[in-house]
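A single protein chain has been removed from this complex, and every other one stays in its place.
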Amino acid sequence: MSATLTNAGTTRKAAPPAGARAKRLTTSAVIKIIIGVLLVVEIYPLFWLLSSSLKTKDEIVSSPLWSLPSSLQFSNYVEAFTTGSLGRNALNSLIVTVPSLFLIIVLGAAAGFALEVMLWKGRNAVLFLIVGGMMVPLQMVLLPLFTIYYQTGIANSYLPLIITYVGHGLPLTVFLMATYFRAIPREIFEASTLDGGGAFRAFFSVGLPMVRNGIFTVALLQFFSVWNDLLIALTFNIDSKLSTIQVGLLHFSDEYGAINYGPLFAAISMLVFSTLAIYLAINQQVMRGLTAGSVKG
Amino acid sequence: MNIRTNARRAGAVIAFAAGTSLVLAGCAGGGSGDGASTGATEFSVLVTNENTQTGQLFDILKENQCATEEKALPYTLSQTPSADMQSKIQLLSGQDALPVFYAGTQSLVKPGGDLEKAGQVLDLRQTFDDLGVLDQVTPAAQSVIEQLYDGAFPTIPLQFNIEGIFYNKKIFADNNIEIPTTLDELTEAADKLKAAGVTPIVASGKTGWTISRWLGAMIYSELGPDALSKVASGDAKLTDPEYVKVAQQLQDLGPDFIDGITNLDYDTMNAQMLNGDAAMMYMGTWFLANVNNPDQNKVGDDIGFFQFPGIDGYPANVGSPNVINAKLYNDGVGGWLSCIAKNWGSEALKTQGSFSGFVVNDPVADLPPLTADIQDKISKAPGSVLWFEGLFTPKANADSSANAAPLLTGAMSAEDFMGLIQGDLDSGQ
Partner (left out) sequence: MKHVLGNKKAIAVLLLPALLIYLGVMVVPAIWSFVLSFMDGSPVVGFEFVGLKNFEHLFSDKEALNALLFTLKYAIIISVGQILLGYALALLYTFVLRKSSTFIRTMVFFPVVLPTVAIALLFGKLFSVSPQEGPINSIIGLFGAPAVDWFATGENAFIVIVIMDLWRSMGFFAILLYAGLIEIPEEILDSARIDGAGGLRLVWNIVVPVSLPVLMATIIFSLNSSLKVFDSILALNNGGPGSATTPLNLLMYKTAFTYGDFGYGSTLALVITVVCLAATLLVFRSSRRDLTKG
């Protein structure tokens, strides 16, 4: 077993020779070209972002897309920090994202287990009710939620964001976790209960380790959906001291529609590259953990 | 998959949901709070993130001219992105949680608008009069506000801008073009520039009002200063032949606008003008902030400003509404209001070079030439008119902005465009 983005795939044996050597060569050439194109298409925007963050506003709007900055405008980065209050907003984003993600995963995996592995009447209906959450447009629950948060007196805190992210993230998480649990043969769970273990042991010691891949996939997807959310953050943010990064990015435009491009790109660059750095760091950790505690070959 | 068998149960779940909803409807109805307010305890201000000027000026005023008022009722600022302002105002209002001073939306604030009906909009004419500072509001600003709000006075004119055509003097001189005084001369000038390989007119399709303002100005120019108020009152329709004809005229002028206008954004438009790549741009005088910024302006004093040909006076506006919450009004708020009325005009011109609807009590020397020229034009203007969407409903406003570029490029006919907007106005949305 391996994790979706972290680990390097299952250790498979080399495929048996399937055809002539020539055929294999052309196949590998085609694949190399595909990969090359993929990489250009995916990496170029990173480069564009970085070079734009060092341009003057006039260069950004008036020069061709691929042009390089004529002089390096590091002042964009300074301005990104001062007008965008980037540090404060990044901290807010973390304060909101970490507990949301934790709750989404723990609650979602537990519910997925209760709905897929545990046996009880009505579980299918409940699963369908939860999956139904994927069909409700988020925009329309904003007004009722705003009222609820206001009336309960929690409007001016991080709580509305965290609660909303968890509630909104659960349908997909439960749905996917149930799908992953379904792939595990039932006998494994039943065997664990034969040893005298309870349902919780079946969940924590047997279920969770076996869907580690799935958990990692879901965590990855949910992290980015929470981290990149603008709509919820914007609606429930009343005090600008509590703004997340995505809301902060809106600070770079003026009343009539002008955008302060240089600092905006500087802020986005810092955001994207720090996210990638965090990701790669965690990646190393998770990979080590996964290879250390491998359950099945 | 277990879920497959669930398909059959979906109906049951929905029926359950429908049943519960009736119970909940009862709960939802009782939620509206009726908090008995005893007036403001702080001078809380809510403006858009994008509006940095207002906060800057309040910071100066509270330290200096309005220090006593600040002591009596401390000033606090909160901001929200403009994209979110309208929904935020509605949501806060529903909870009776609006601050003392907030940036409203015209349709909500005008007589009969939701906020006005809910008693959250203070009548400023009465208030300024009681405070003895009504004479601090310029007659031009009062006239624009009254036109916009059916005679009411719900907004503090922290800004006052006139609109017209900014042009590149050098391009005009190089091509032997005089400032046009009629619409025909304007069209001729644009055609001549196009033939000479210059972009005659720049506007932004992404910021549709930069195009629809042309339509409004042309309607005033061709049909007179009351042409759009007649549409608002129902005495005329945009689908009337003379109105459609003007829309057609704008479409005919389309080829003289910059290529690829549909997705051109506001900044690229400004840069075209400030780099000397385009000859003309319809814009409000807030553009002076860009003109006076040497980092942006590459053509220096070559930027000039002229009145839209054929209009007596200028289309003018007072910025987005700045409203005082009537429910929170008390003497402290009154103190702030008279301090603002007496000092805002001079301070805005002095520190930001921007115009407001308040009298400048303290003349400012050393203004940049174009700023001084425009200040002079404002003070001598015979009267002012609104802009195309000035009296529109929110839906008509949005549709006009979204369809301005298709009208210009010919992707939408003049009849369809005017029909769409008139339909929005008729349905009252």
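Order of writing sets the labels: A and B. Residues in every chain begin at 1.
Throughout what follows, a contact is a pair of C-beta atoms (placed from the backbone, for glycine too) under 8 Å apart; a residue touches a chain by one contact, two chains touch by 3 or more.
What you see is a predicted model; the values in this text were computed from it and never measured.
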| remark: Considering the complete complex, of B:Ser78, B:Gln248, B:Thr262 or B:Asn330, the missing chain is touched by B:Thr262
| task | Name every residue on chain A in touch with the hidden partner chain. | result | 1-2, 4-13, 15-16, 18-19, 31, 34-35, 38-39, 41-43, 45-46, 48-49, 62-66, 103, 107-108, 110-111, 113-115, 117-120, 126, 129-141, 143-145, 147-148, 163-164, 166-168, 170-172, 174-176, 179-180, 182-183, 189-190, 193-194, 197-200, 202-203, 213-214, 217, 220-221, 224, 228, 230-231, 246, 249, 264-265, 268, 271-272, 275-276, 279-280
| field | Contact set of chain B toward the excluded chain (per top definition) | value | 1, 3-4, 6-7, 10, 17-18, 20-22, 24-25, 28-29, 32, 86-87, 90-91, 93-94, 107-108, 114-115, 117-118, 120, 205-206, 258-265, 268, 271-272, 277, 393-395, 398-399, 402-403, 405-406, 409, 411-412, 429
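Criterion: only the chains that are shown with their structure count from here on.
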| remark: Cα centroid separation, chain A vs chain B, in Å, comes to 38
| field | Contact footprint of chain B on chain A as seen in their complex | value | 56-58, 61-62, 116, 123-125, 127-129, 131-132, 142-144, 146-147, 150-151, 155, 178-179, 182, 234-235, 237-240, 247, 250-251, 253-259, 261
| request: Quick one: which bits of chain B touch chain A in the complex? Just the residue numbers, please. | output: 1-3, 5-7, 9-10, 12-13, 28, 31, 33, 48-52, 78-84, 87-88, 91-92, 94-95, 97, 204, 206-207, 265-268, 270-272, 274-275, 277, 284, 286, 290, 295-296, 298, 319-320
